[in-house]
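Read through the structure below, which is laid out as structure tokens, and then see the notes.
Note that one protein chain of the assembly has been removed; the remaining protein chains are unaltered in position.
Every chain is named by a letter (A and B) in the order it is written, and numbering of its residues begins at 1.
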Amino acid sequence: MNTDRTKQFIGFLVIPSFVLLAAVVFYPFLYNVALAFGNMNLNKIRDWQFIGFRQFIKIFTEPSQPDFYAVFGKTIIWTVVNVAFHVILGVFLALLLNQKIKGKAIYRTLLILPWAIPQYIVALTWRGMFNYEYGSINLILTKFLGMPAVEWLRSPTEAFIACIITNVWLGFPFMMVVALGALQSIPHELYEAAEIDGASWWHKLRTITLPLIRPVMIPAITLGIVWTFNNLNIVWLVSNGGEPSDRTHILVSFVYKAAFNFYSFSYAAALSLVIFLLLLTFSMVFMKQSKATEGAY
Amino acid sequence: MATQTKRMRFFQLAATHLVLAFFALVAIFPIWQVFNISLRPGDQLLSTSLELVPRNATFENYIRLFTERDFLVWLRNSAAVTVSVTITGVIFASLTGYGFSRFRFVGKKAGLLSLLTTQMFPGTMLLLPMYIMLINLGLIDSYLGIVIVYSATALPFCIWTMKGYYDTIPTSLEEAARIDGCSHFTAFMKVILPLAAPALVITALFSFMSAWSEYIVAAQILQDTDLWTLPIGLKSFEASMSTEWGLYGAASIVVMIPVVGLFLGLSRWLVSGLTLGSVKG
Partner (left out) sequence: MNRIIYLHIKELWLHTESRFKLVAVVVLLGWSVLVLAMVGCGRKPDDPRRIVIWHQMRPDEQVILHRQLAGYMAAHPGIKIEELFKETEMLRSAYVVGALAGQGPDLVYGPSDPVGVYEATKSIRPLEDLFSQEYLSAFDSTALLRYRGHLYQIADKIGNHLALVYNKKYIQKPPTTDKELINLSKAIQAKYGYVAGRPNVYGITWNYTEPFFFIPFYTGFGGWVFGEDGVTPTLDNKSMVDALNFIRQLRDDDKIVPNEADYEIADALFKDGKAAMLINGDWSWAGYAQKGIDIGVAPLPRISATGLWCAPMTSPKGYSMNVNVDKEKIPLLLDLLKYLLSEECELETAKALNTAPTRRSLYRHPEILSNEILQNSLIQITHGKPMPVVPQMRAVWDAMRPSYQAVMGGARTPEQAARDMQAQALRKIKEMNE
């Protein structure tokens, strides 16, 4: 099909990137797959052997602290709540910004800011803001809203909510920008035609806007889900490694703890592989169901 | 009737502004907090006031940052690493994205999917084998090692972005160039690349971000203090039990400035470039 020259050209385009990725991503990935079937831990860090599926059996059948299924459930909540807020807030703000209003550029730039701040700074700043005595969140609650102060970082539910609030703040600009791009590509004539028909705002939103931004939002949402699911920084830094009582973990922070605090490398690798397969399956099903990628291949 | 709609318009507009202003406030509040901390004198970092600028505000922390610490060295190192990563990322992603967008070849679908799946494995677990590999290649404590790692981190997303954007550019453009006698490459360089500028901006921005604000890999690979990048330097203010919050706040603000500047300067491009490729033009 392709001439030799074209083949060379394709090679020139594609090979360099994949050489790079092979070194930095694919090789370490395969190494982890091997580790997952081994018994590398503190005492066998230099002389580990293959032991088959035992690590996987351990993950699913043996009790762990914190409990795997509880952490898994929390990860689902974490992902769903975060991405839902990202998308709803993002699309909502994009709709507002997509009108003819004064100061639109200023609003847009300010609203993008959370995306621009390095995550480790975001996490530590918010951790400070959630401080019971000195944090500004409690100061606002008590001084301006007359509400009781919340012990954000001491009880598991509140600490988890604190992590979610931080991550929602961090993540909505991305969805907003994606939605804004999609909104701008919708031809104006469609709305004009609908207005002649006397369609309400709600009707236009449902029949024109949402269906037309859907093909852009679906891949963004998939990516958002994968990124959120695997976002170690926020949970780890805001909750200070799972505090209180290791009850704010999501799966990736659990993996991190197992590997780098306990040196149970094989267990962590097996758990990572489980996460990978979960996300892979999910993305396949989700993308197939929404058929958004059809054109992308 | 007319006045009523006018009134409606007015309220609608006011509400829009109110909501946008509220969210803008939420967006900048934590940044203001960091700024506030950086201006506080001495060790009065925990304060129960919510003043816009703290009492006895001082730039002492900024001065200490530049005079007492190797902040300028970190800044220079970070700049060098980030610029290299950004250029590498743009070159690789623009080429590979084009390949995926315009040609059919064996393994294309698998290649594209494998790019997506790289995002699904917890990144921290890649650290151990990567570290051992870099040691074997003699790339520990070298910028080359870290540039390779960072370039690859943002690459999958960037390739997808580029591919998606190229997809929106009609192929008839290159065909015309080809008929004029251009080679594949020339047609790409002359016709397509200039048109793909918004996506190039996104690619550059993502590569920039992945290098500018990364800590974990840098801490593992760059051990020589002369090679430190900003995030490692920043983390060093956070000693075991006594964080130097003032310096930390000041450094955070300085670290934020270039990124925020970039985002502000590029925000218009951002919107048009990040289509993730599914809207056919």
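Keep in mind that, in the parts below, a residue touches a chain if its C-beta (ideal position, glycine included) is under 8 Å from a C-beta of that chain, and two chains touch if they have at least 3 such contacts.
All values derive from a computational prediction rather than experimental measurement.
Taking the complete complex into account, A:45 is the one of A:22, A:45 or A:84 that touches the chain left out. Looking at A:109, A:136 or A:264, the residue that reaches the missing chain in the full complex is A:264.
Although one chain is hidden here, its contacts on subunit A can still be listed: residues 8-9, 11-12, 15, 39, 41-43, 45-46, 63-65, 131-134, 151, 153-156, 240, 243-247, 260-264, 267. Remark: the residues of subunit B touching the chain excluded from display are 43, 45-46, 80, 83-84, 87-88, 91, 128, 131-132, 135-136, 138-145, 147, 182-183, 185-186, 189-190, 219-220, 223-225, 227, 235-236, 238-244.
One rule holds for everything that comes next: only the chains that are shown with their structure count from here on.
Of all residues in subunit B, only 13, 16-17, 19-21, 23-24, 26-31, 33-34, 37, 46-48, 50, 92-93, 95-96, 98-100, 103-105, 108-109, 111-112, 114-130, 133, 148-149, 151-153, 155-157, 159, 163-164, 167, 184-185, 209, 212-213, 215, 231, 234-235, 238, 248, 252, 255-256, 259-260, 262-264, 267-268, 270-281 touch subunit A in the complex they form. Residues of subunit A touching subunit B in their complex: 1-2, 5-7, 9-10, 12-14, 16-18, 20-21, 23-29, 31-32, 89, 93, 96-97, 99, 101, 103, 105-122, 124-126, 128-129, 131, 133-134, 136, 139-140, 143, 169, 173, 177-178, 180-182, 184-185, 215-216, 218-220, 223, 226-227, 230, 232, 251-252, 255-256, 259-260, 265, 268-269, 272-273, 275-276, 279-280, 283, 292-293, 295-297.
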